[in-house]
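Only a single protein chain was left out; the remaining protein chains are all shown in position.
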Amino acid sequence: MLQIMEGSHAVAEAVKLCRPDVIAAYPITPQTHIVERLADMVADGELDSEYICVESEFSALSACLGASAAGSRVYSATSSQGLLLMAEVCFNVAGMRQPVVMSIANRAVGAPLSIWNDQQDSISLRDAGWFQWYAEDAQEISDFHFLAYKVAEDNNVLLPGFICFDGFILSHTYEPVDIPDQESVSAFLPPYHPVIQLDATDPMTMGMYATPDYYMEFRYEIDKAMTQSAIALRKAGSEFKEHFGRDYGELIEEYRLSDADFAFVALGSVCGTIKDAVDEMRKDGKKVGLLKIRSYRPFPAEEIKKALSGIPLVAIIEKNLSIGSRMKGAVGLEVKDAINDSGVCVYSYIIGLGGRDIRKLHIRGVYEEAMKGNGDTFYGLREELL
Amino acid sequence: MLQIMEGSHAVAEAVKLCRPDVIAAYPITPQTHIVERLADMVADGELDSEYICVESEFSALSACLGASAAGSRVYSATSSQGLLLMAEVCFNVAGMRQPVVMSIANRAVGAPLSIWNDQQDSISLRDAGWFQWYAEDAQEISDFHFLAYKVAEDNNVLLPGFICFDGFILSHTYEPVDIPDQESVSAFLPPYHPVIQLDATDPMTMGMYATPDYYMEFRYEIDKAMTQSAIALRKAGSEFKEHFGRDYGELIEEYRLSDADFAFVALGSVCGTIKDAVDEMRKDGKKVGLLKIRSYRPFPAEEIKKALSGIPLVAIIEKNLSIGSRMKGAVGLEVKDAINDSGVCVYSYIIGLGGRDIRKLHIRGVYEEAMKGNGDTFYGLREELL
Amino acid sequence: MPLNIGCSARPGKSQENKTGSWRVFKPDFHYDLCTSCGTCQMICPEGCINLIDDKFTPDYTFCKGCGLCAEQCPADAISMKKEEK
Amino acid sequence: MPLNIGCSARPGKSQENKTGSWRVFKPDFHYDLCTSCGTCQMICPEGCINLIDDKFTPDYTFCKGCGLCAEQCPADAISMKKEEK
Amino acid sequence: MRELRIHGRGGQGSVTAAELIAVAAFKSQVFSQAFPAFGVERRGAPVQAFVRFSDSKIRLRSQVYEPDYVIIQDSTLIKDVPVFAGMKEGGIAIINSEKEIDFSVPKGVRLIVIDATKIALEILGIPITNTTLLGAFAAASGEIQLDALEEALGERFRGNLGVTNIRAAKTAYDLIKGAN
Amino acid sequence: MRELRIHGRGGQGSVTAAELIAVAAFKSQVFSQAFPAFGVERRGAPVQAFVRFSDSKIRLRSQVYEPDYVIIQDSTLIKDVPVFAGMKEGGIAIINSEKEIDFSVPKGVRLIVIDATKIALEILGIPITNTTLLGAFAAASGEIQLDALEEALGERFRGNLGVTNIRAAKTAYDLIKGAN
Amino acid sequence: MADKSLELFDAGHRACGGCGPALAARLILKGCGPHTIVTVSTGCMEVFSTPYPETAWKVPLIHSLFENASAVASGIEASLKKQGRNEHVICICGDGATFDIGMLCISGAFERGHNITYICYDNEAYMNTGIQRSGATPYDASTTTSPAGRQSFGNSRPKKDLPSILAAHGAPYVATCSVAYPNDIIKKVERAVNTEGPCYIQVHAPCCTGWGFDGKKTMAVGKLAIETGLWVNFELVNGSVEKAKKIKRRPVEDYLQEQKRFRHLFKPNRNDAEIAKIQAIADVNALKYGIDI
Partner (left out) sequence: MADKSLELFDAGHRACGGCGPALAARLILKGCGPHTIVTVSTGCMEVFSTPYPETAWKVPLIHSLFENASAVASGIEASLKKQGRNEHVICICGDGATFDIGMLCISGAFERGHNITYICYDNEAYMNTGIQRSGATPYDASTTTSPAGRQSFGNSRPKKDLPSILAAHGAPYVATCSVAYPNDIIKKVERAVNTEGPCYIQVHAPCCTGWGFDGKKTMAVGKLAIETGLWVNFELVNGSVEKAKKIKRRPVEDYLQEQKRFRHLFKPNRNDAEIAKIQAIADVNALKYGIDI
């Protein structure tokens, strides 16, 4: 049913419909409204989950790991500092192949401390073995949760995943969102049946260490599972369409790209602003378009290559910064690799860090800079501070 | 004086010569021999440092931050899980612009747990704002420490840095190394004079938070400082040559590249093995060479582009894996970006993860694969396990 | 005004934030009742009550009008009034 | 033999590691002295002393020869001898 | 697309007001989006919130810089905050104030002054003016239907609180409608 | 470049032996490199260590697969560990054993059996054979000078421990030299 | 003796009017004086007093993370030792930073025996992030992560006994105090910073916003906590109770009724069973510290 609600509450509603057995999360702005709402649901008996009020993010994800290993569907959510604090556990959960789903209300990382949005937190965990999907609006956030459990728990995948959405910009915004009913969700997402499990009636040891004779093959298996997750997502996406009408068959979304000679590439909520800007610029006669990356991990290189083929100028709108990298943005490097064509000019623009607002005029500004040949740079700095 | 000693002890000797006021580190294989040796020096009164026996890596780096902010030169060392555990602090220290120097005895990260070498740990922290240098042998490890403090404490830099070297392979190997005397080191590396400092006679607040009005500019400043560190390193490197004769004027090292039509690119100790393999292959008439990346952060894109110019086939020997990335290796993406020429074929090879030994024959094998057009893949998997 | 390195600052700037504008109620000091006990000064969370010419005087530039001083004054020498701006 | 997912395993495989080969000294049981108190079985860190036909019998496939059983036997019924291999 | 900016102080319910307007707009078959100016402000400090209205799906995610409407919950803000900044010509500014003083508003902006505090005190018994001002906004802007607003209020506030808040909104609505 | 592999058990000092050889080689003006087979082995479990010798800087970082020399600290290992694996023709294998039994070694490999335990027990009073075997290695291989080895031992072990270890090494050296 | 008139915490900070922790900061600084270096954790205190570039602190202060103030302080102390400097090193951290996420660094710092004073301003929940439960949240208090609801009476766990935990770490001096008794805070802080070794002080700091009362009642609510025995001001010297204020106790509901976080115990219906449990907590406190007159 189409309802209007805060993005965080859309998350909470979606999580509730996924029926996690155990929830363990630690509050951090801007993720808080999610866990608060879930706590309310539990307190009111609307949601029959064990809610563990942990003392830190480190324990949050560790507890999720334990519960998952014991056979439960689990859920967590965090942001920024919290994600960094659990970095070691993140790598661990992926290596242990537990299908944990975690919502990330994206936020900048310190120092300096900032509670505001960019995507440095999840991007910094890009090696960790979690799939990472970025939502543009509340609808995607909500829908991604159903898809995430489906994909994570797929026997060919068995990997954990982040559902990323821009903190405040999406988490704290009221907007219309279609929340399905329990029956349809249950039909789409059956209960979790673990492949490996802690069980006294059938003992096994989990999380052993691997000598040089075995380690590399285990890492290979994780990478393979990640590749499999793309297939699983496409499959789940088309199944989702059958159930709910909305289409998530692709890991990317193309917006007015087919005839474009300039493409923006972006992740998350800024795609909405870019779409509006693209429409405006089209009216001005500029043949621009947008490639939205939904799945950053696995990185859909083939699709991106295809979608951008023939477009000579590409501007990546990056809400992250890999300090000391030439290109500066982490996404740009991979887009460039995907295109693999030096005829194409791929520029990375670091923008909107730490909650710096991104307006349509900035999108247009990026276009101007790219046309002038200025790229791989910050955009929108206050010169007077430098 | 040229001496023979274990790599870890070469680190300890170098650290001692740098005269850190405060050392805080937590043991983890294969870093342990470093801190044990430093503990010995302190226990025997050879080293006049405050040695804090912390309860975790999280506190190790946090204590270093505090001591550095109070005006001390500080030192830490870690590996793998320890580095991941302090990930949040790493980002913090860089943002707070404290010139902390930390040795990383590179080790794989779990799960599965592995105490053996690859470079996943430091590579995973590539966004954190620390410079990252990779040593090929004990001599480089030792020398890098003098350079690191010099560069980190440069007023145009004021950033922390990792000195990375392959765990066990370098840390546990006895080999000859020239350890300078205290007088020469002191002449090269004067005492630390902090620019900002906690001091009751001149109070200031450090580590404030930044609203969207300021945050992005602070991040820009860090990135700029990182760029400056390359300049500072070149300067320090030539000064170092004057003092000690060894040359670290460049962020890369070229080995038989000038006439090569095939280049390996690598970081760390495997470069030694590659050099031997290159010599062998040269004897077989293959015009191969090696580009060794000393500084991965800042990434010396210009230098790499120049060094590889005209070489049509490049194979990156990667001891890391960015799970779900098309190219798989993190270094390859940046090399490809640096070259920026689709005429050049850049292949990434994931090899030697979790201590899988890398032999000359594997280097030759990589060459064969590249010649066959197979790239961006694992090399050396035990097929029978898959 | 370039940035201070590492997001640091020296004391002083806090006073640029005139929290007096937040005030909805205003403490009125009745010095005829005041016993100069100093309680108000000690407990004002803004630290904005100063002893000026032997009188405990709120600094309205910062006083948020929380009413704590009025509530705690043992002599009932402070009353809160709706702010007029 | 493909890998088990997540580096996991079921019990049993430990026994493939025959730690008996580590042994330098070997416990010799003198059943004439043994009082069947069971101490040795309880305290062997390898858990490799079994009650077989009413006799406490070390499993030399795993016994590391640590000597703990001999040291602790209250009846001095176990002696350690250099291993002959 | 039309845009609204609400100015208030921490604790005065500006964010709630924005949310309620968005809900009411949604119930009035208008696409809407509401969000706060994300900050760390404590009780008493100036805050803002925004609402967008549109006939199609709203994709834009930036803050509001050129509002069609402005609601000012507390006239003391005017001194310290540029409450009228960027207002469009033809826009409407609604100010809660006891006095009918003449705030100097940008050219072409219609100014509505309402003593919402008095209404709130009378009906709710507390000087929380957000719901009252919603009524005024509904009347002045026409972006939301009164019954949709009432429904939104009824859902948000249970029991008697709902009844009184609806009454407060309606009172202001009628007042402004009457004044029109 | 020549390569040595040492087999032993955790606690028998194989890694120390490798290090001492490398030090002695260094003192003998030979470039050397010593390192253990990195593992998690506990006391009693089989372990390995390696040494390389060269006339130029050693850059190679892989383990040793085709050794010129092998030292086996404990003959009980032979049953469980492929101690002779990869040995080069013309190589030398030194085994600590009480008995002069004929170990079947690869073709072209010279076998030296020495009762190092006896020597160690006699001179050091404990069955730690690593230093004794070093003497044998020096004599058999010629890679390191006896005086360099003695210097290395003297630096590593202080006081009387140094004296006795040197004596043990020298005894083995003389024994093997005499046998040659 | 502390110069109580010295003002080391600037006006202009952004705390709510009537903020207990803001008052605590002022009083703490009066206790330790200007020759002090402070580390703070992420939380209300840090957020209302250090938005760049507006610091309210006139003593040197460093903020690093939410959970590591005590480790940062350890490093500072070591550095000062090496430099031969002798500033007091204190941590000022929220209860979340202290009872929960900071326990690793705190336990480590206390075990190592650094000469630091760790002060927790205890407003009994994570206020900065919107009133979530912490280990310091009292039994039955409703917070956003321990909400009262149809199947919940609020926080279901008793307040963690951190003073005892840190005394068990061997802290030579542990004390509790309250913003309701300003001179007591100053005195105890002064004693702590002048005691060699790691000391701990826990300051009850009512938070009008988080607990749900009017800002003018901050001191009154704090006093009620003590008068009902739900908070006890005591000193533990080398692990033994040295002093605890004697009082004539009032029933706990006098305290509970003042605050929205306990409203569900009275509305829609009075919950005598739960109130009795809270009364029992006060009774145990009274017995343990011998505060009844």
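Per-chain numbering from 1; labels A, B, C, D, E, F and G assigned in written order.
Going forward, a residue touches a chain if its C-beta (ideal position, glycine included) is under 8 Å from a C-beta of that chain, and two chains touch if they have at least 3 such contacts.
These numbers were taken from a predicted model, which means no experiment stands behind them.
Though it is not drawn, the left-out chain touches A, B, D, F, G in the full complex. When the full complex is taken into account, the listed residue touching the unshown chain is A:Cys53, out of A:Ile4, A:Leu17, A:Ala39 or A:Cys53. Annotation: of B:Ala43, B:Ala187 or B:Met371, B:Ala43 touches the absent chain (contact as defined above). From the options G:Gly18, G:Gly43 or G:Gly135, the residue with contact to the unseen chain in the full assembly is G:Gly135.
Touching the omitted chain from chain D are residues 4, 7, 9-19, 22-23, 42-48, 59, 61-62, 64-68, 70-72, 80. Contact between chain G and the unshown chain involves residues 99-101, 103-104, 107-108, 111-113, 135, 157-158, 160-161, 164-165, 167-170. Summarising the interface, chain B meets the missing chain with residues 26-29, 32, 35-36, 39-40, 42-45, 53, 55-56, 81, 85, 110-113.
We take it that only the chains that are shown with their structure count from here on.
When the partners of chain B are compared with those of chain D, the chains appearing in both lists are A, F. Remark: chain A and chain B have CA centroids separated by 30 Å (rounded to whole angstrom). Centre-to-centre separation of chain E and chain F, using mean CA positions: 86 Å.
For chain C, the set of residues touching two or more other chains reads 3-4, 6-7, 9-11, 18-19, 22-23, 64.
For chain A, the set of residues touching two or more other chains reads 81, 85, 95-96, 110-113, 115-116, 207-211, 214, 217-218, 221, 355, 357, 385-386.
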